[in-house]
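With one protein chain removed, the remaining protein chains of the complex are shown where they sit.
To keep things simple, chains are lettered A, B and C as they appear, and every chain counts its residues starting from 1.
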Amino acid sequence: MSILIDENSRVLVQGLTGREATFHTQRMLEYGTRVVAGVTPGKGGQKHLGLPVFNTVEQAVNAEKPDVSVIFVPPLAGAEAIMEAAAAGIRLIVCITEGIPVQDMIRVKSWLRKYGADLIGPNTPGVISPGKSKVGIMPGHIHKPGPVGIISRSGTLTYEAVHQLTLNGLGQSTAAGIGGDPVVGLKFVELLELFRHDPQTEAVVLIGEIGGSAEEEAADYLKTSPYPKPVLAYVAGITAPAGKRLGHAGAIIEGGKGSAREKIERLKAAGVRIIDNPARIGLMTAEALSLKK
Amino acid sequence: MSILIDENSRVLVQGLTGREATFHTQRMLEYGTRVVAGVTPGKGGQKHLGLPVFNTVEQAVNAEKPDVSVIFVPPLAGAEAIMEAAAAGIRLIVCITEGIPVQDMIRVKSWLRKYGADLIGPNTPGVISPGKSKVGIMPGHIHKPGPVGIISRSGTLTYEAVHQLTLNGLGQSTAAGIGGDPVVGLKFVELLELFRHDPQTEAVVLIGEIGGSAEEEAADYLKTSPYPKPVLAYVAGITAPAGKRLGHAGAIIEGGKGSAREKIERLKAAGVRIIDNPARIGLMTAEALSLKK
Amino acid sequence: MLIHEYQAKEFLKQLGINLPEGRIVSTPAEAREAASELSCPVVLKAQVLAGGRGRAGGVLEALTPEDAEKLAAKLLGSRLVTSQSGPPGLPVEKILVEKLVKVRREIYAGIGIDRKNEALVAIVGRQGGMEIERLAAARPDSIRKIHFHPDEGLKLFQARQLAYFLELEEAQIKEFVFLIKKLSRFFIERDLKLAEINPLSLDEEGKLVALDARLEFDDSSLPRHPEIASLRDESQENELERDARKHGLNYIKMDGEIGCLVNGAGLAMATMDIIKYFGGQPANFLDIGGGVTEEAVSRAFEILMADSQVKSALINIFGGIVRCDLVARGVVKAAQNLSLNKPVVVRLEGTNVAEGRRILEESGLPFSFAPDFEQAARMAVILSRKTE
Partner (left out) sequence: MLIHEYQAKEFLKQLGINLPEGRIVSTPAEAREAASELSCPVVLKAQVLAGGRGRAGGVLEALTPEDAEKLAAKLLGSRLVTSQSGPPGLPVEKILVEKLVKVRREIYAGIGIDRKNEALVAIVGRQGGMEIERLAAARPDSIRKIHFHPDEGLKLFQARQLAYFLELEEAQIKEFVFLIKKLSRFFIERDLKLAEINPLSLDEEGKLVALDARLEFDDSSLPRHPEIASLRDESQENELERDARKHGLNYIKMDGEIGCLVNGAGLAMATMDIIKYFGGQPANFLDIGGGVTEEAVSRAFEILMADSQVKSALINIFGGIVRCDLVARGVVKAAQNLSLNKPVVVRLEGTNVAEGRRILEESGLPFSFAPDFEQAARMAVILSRKTE
């Protein structure tokens, strides 16, 4: 088992014929992901990478019944692409696009509520359930199937974590990047809830960072409903200066809120094992799992 | 018992200090309605008809805990007044105001869903549970408590129906005007569902009219879920010409849809007793109730 | 409130939507001038506020400027009777002269309000020129509807779905998306109830051109759009209906012989229905409304009696907010100024009923009093026959 995606997920690529989408769709196909179609307005009827291309998501859904969509479109078209997928009945939308304006994302969130679709991202490397399906841009080969669930606000830092886990002999059930933007789809709480019920997952690693309150909300969630599996967390940005945006649009300490220290305190108080050396993510997770046994 | 309102309903009047509101609030107080406060921006702190006046609904709710609000404001302020009441936690909003633009009402409907408030109207005479509470502008004295529930799209026609029932010795549990506009709050279906569970109500009279599809929806509802009480219906406008608005903004046959004949056929097919002579509403209801016994 | 085609096209032009080149004229000489400026063939379109102009002879082709002048002379000043105009027809005071567009294909594009779904709706049809309801009935597969919310607007992807449904070529897809987005934004900003471009044509160069346009605004919203309210053309209204509207009365002329004066729209419809039930035909719908004045009641009664088809009248008042005495006073005042040569049946109930009845009785005028709703209707029907 895994969460969000598995070997049966039928994946649609929005913006398929673009350069980035083409590159990463090839990687996904190589990984074994069941990519079934693509959408590029104006290119309907063509084939690309052997996949049928449609003008609209609706047409693609009618023809190929995808249930997951991964979005590679320009930033100002991002919100519309998510809304289109949700309106067409896509269950899980993974938006890779970075730089969607934050007010667009506020609109997207209420739209998603209306249609009952889930969103991963935007500004995410995507989701991978190793050995089953990869929906995103992460390097597939560093992953291996196993017992650790990962939820992360960061891309390369997730690869680093996966790499360390794999070196320590630990595979991953599902690794999901929730995105580095101020307003994103599913966050720690929702994914912790999914991992709670996933039998493959034996421990969960949270990779947080400065800005916002997703980590604090996770702490509140874990405090109020006892979690049956060990949870570890690394929060990046203990050295981050206030008021400066560190790469991600969402990684900023504003009005004295959202510092790494505050997040760490809250998570610690909720019983989460704090990793303070980011080179020890693999080691500490291995320890937590061996203690459990 | 009754539906929507009873002797415990605490009623707020929005636009209290206006001429119409003043007149009808006096009538409501005379009837015994528990009017607890009024709202008129800029007149907060004053007393009017012995009632405290507030600047905002929120302030009135905090101070006097009304759960029902009745709105008498100018048409272009109507949508905001409903939204304000819903946001302040009012459970049932009765909007007397006529002439609210239809796009405003579309916005109101999604707002109400967000806050979980119920709306009666706009362009309604209001709701009365005889002997308990009157929230609206209907003449109270023609009503008497009893077993008949009334749901109507029209004002004076409802008074006519009530008058006939009372003359036939039949009182009313609750009489609710759902409003004559194209987009209104609760409609036949929702109120039929409430009457279904109301022990006082032994029969329900629907008073429909041309335009829209509220009667058709009621027919579908009654067809799919057997109704435990006799339902009678009079649909006004069998002689109405197509394409002309007959007084109510919502009473118009458009694009060949919404004729009285069509509605009558649908209701009849759903087992509703059709009243084709509007002077026999009382008589036919008495007959239906005596047959039942 | 419906506006004229030429007024609607003025708005479309401001939105950047392609239109046939045209001129609005009100004399035959102007029509001739317009035709030669535009170069023939041209189309002359009578500006009346009713559909069905084509079949009624209100849309004519002119091959020469002289031809245009002659045809304009025939149309201007006449009354056009269409399937929707009612029997007296509507006066033609303006003609839109347009260059004839060579049409490759006609489609339908419209925005409306979906009462049932409580949403706005964009509708397209693969065939244009006929009423959308008829197209929907005849070829439902050729129509596509997409709902949207006035706060959210029609999304780009929704516009694209409509465009692809229409099976347009790629260049036209962009044009259509532009058009429907603009039209939907206008619809929201100006509180429309209906915006139709029908037909929307593809001309020989593959451009989308709005051949006809129908914009209907929400009467309730006109106070916040004075620039729209000022476009009302009163010449297109029935004289009695217009007069009634100015007095805050809801009056609609019908074809029967029994005039009705009622308070409340529902009761007014029921009064018409019961007349029919007892074998009569209502001459009108008339709701005097809740906030009516004595003077307006007088005017209502005058309007009623001004209809030469009326053989008897039925006054049916269920006093609530409206007081019976006020209605009685208004009726008496008007009746005293008329030679009351038609029977008038009165049924009063509710607020101040006794006082109302007293006023009518003391007027000395020949009113017939009915004890209830049913009797009132029966009496009015019988009396309408007696006068024949």
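Following the convention adopted for this analysis, a contact is a pair of C-beta atoms (placed from the backbone, for glycine too) under 8 Å apart; a residue touches a chain by one contact, two chains touch by 3 or more.
In this text the structure is predicted, and so the values were computed from the model without any measurement.
Although it is not drawn, the missing chain touches A, B, C when the whole complex is taken into account.
Considering A:L12, A:I71, A:I100 or A:I150, the position touching the chain not shown turns out to be A:I100 (whole complex). Which of A:L170, A:V183 or A:A270 touches the hidden chain is settled by the complete complex: it is A:V183. Only one residue in the set A:L49, A:I238 or A:I274 touches the chain that does not appear here, and it is A:I238.
Screening A:L16, A:V39 or A:I137 against the full complex identifies A:I137 as the residue touching the chain left out. Where chain B meets the missing chain, the touching residues are 41-42, 44, 55-59, 80-81, 83-84, 87, 107, 111. Contact between chain C and the unshown chain involves residues 149, 151-152. Touching the omitted chain from chain A are residues 75-76, 99-107, 109-110, 125, 137-139, 142, 152-160, 163-164, 180, 182-183, 207, 209-213, 217, 234, 236-241, 243-244, 246-251, 255-257, 260, 276-280.
In this section, only the chains that are shown with their structure count from here on.
Chain contacts in this assembly form an open path, with each chain touching only its neighbours along a single line. Highest inter-chain contact count (C-beta pairs) belongs to B-C.
Closest to the protein's overall CA centre, chain by chain, comes B. Work out the mean CA point of chain A and of chain C, and you get 55 Å between them. Between chain B and chain C, the centres computed from C-alpha atoms are 28 Å apart.
Centroid to centroid, with C-alpha atoms defining each point, chain A and chain B lie 49 Å apart.
Among the residues of chain A, none is in touch with two or more other chains.
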